[in-house]
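My structure is below; once you've seen it, I'll send some questions.
Every protein chain but one is kept in place in this view of the complex.
And then subunit A:
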Amino acid sequence: MPSRRRTLLKVIILGDSGVGKTSLMNQYVNKKFSNQYKATIGADFLTKEVQFEDRLFTLQIWDTAGQERFQSLGVAFYRGADCCVLVYDVNSMKSFDNLNNWREEFLIQASPSDPENFPFVVLGNKIDVDGGNSRVVSEKKARAWCASKGNIPYFETSAKEGINVEEAFQVIAKDALKSGEEEEIYLPDTIDVGSSSQPRSSGCEC
């Protein structure tokens, strides 16, 4: 039986409120964009099957509330993440400035086994707005920050127009897979725990 580690890849999307986390997730999974998305309360996720070479994986993409106040809930949702996507709005300097906070908060709460090499991907979203005229964060500035944090892959996206979303998630999935496999080698115990898809409650039914 294939282990849970090898088939399920967990991805967390973080970033300020309103940068487009829900939209990016829906654009990637459902190829849809809506103006009617509501502010995320709590957390939700979508799954998508992805194929690498001849293996199938389930990408589980988590969308969480963007307001700082809800960060303390993260500990329940970040656990076991294989990749973290940091999103900002190219039209909002504050959302870019906060990327560092989101990254650090994630590392504290998810406490991955190898924080130095944990895979992040940064997305600068909403490049479509106003034909790019309202943009305040330059691509150069964003790439510089990504380089300073250990060469984080960077994409400029539009969830609305579907620009670069597929490409970005290809990399996200690949990095998640790599991270998952490394973790298998690094922490063999987790394979055993993860693979026990057998009902464990059988002991308590008597």
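Definition applied: contacts are C-beta pairs under 8 Å (C-beta built on N, C-alpha and C of every residue); 3 or more make two chains touch, one makes a residue touch a chain; residues count from 1.
Just so it is clear, contacts and distances are computed from a predicted model.
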Next on the checklist: Can you match the unshown chain of the complex to its UniProt protein name from these: "Polynucleotide 5'-hydroxyl-kinase GRC3", "Endodeoxyribonuclease", "TBC1 domain family member 15" or "Mitochondrial distribution/morphology family 35/apoptosis"?
Outcome noted: "TBC1 domain family member 15"
Checklist entry - Where the complex has a chain not shown, which of A:Gly42, A:Pro115 or A:Gly132 is the residue touching it? => result A:Gly42
Checklist entry - In terms of residues, what is the contact footprint of the unshown chain on subunit A? => result 17-18, 35-39, 41-45, 60, 65-67, 69-70, 72-73, 76-77, 92, 94, 199-201, 204-205
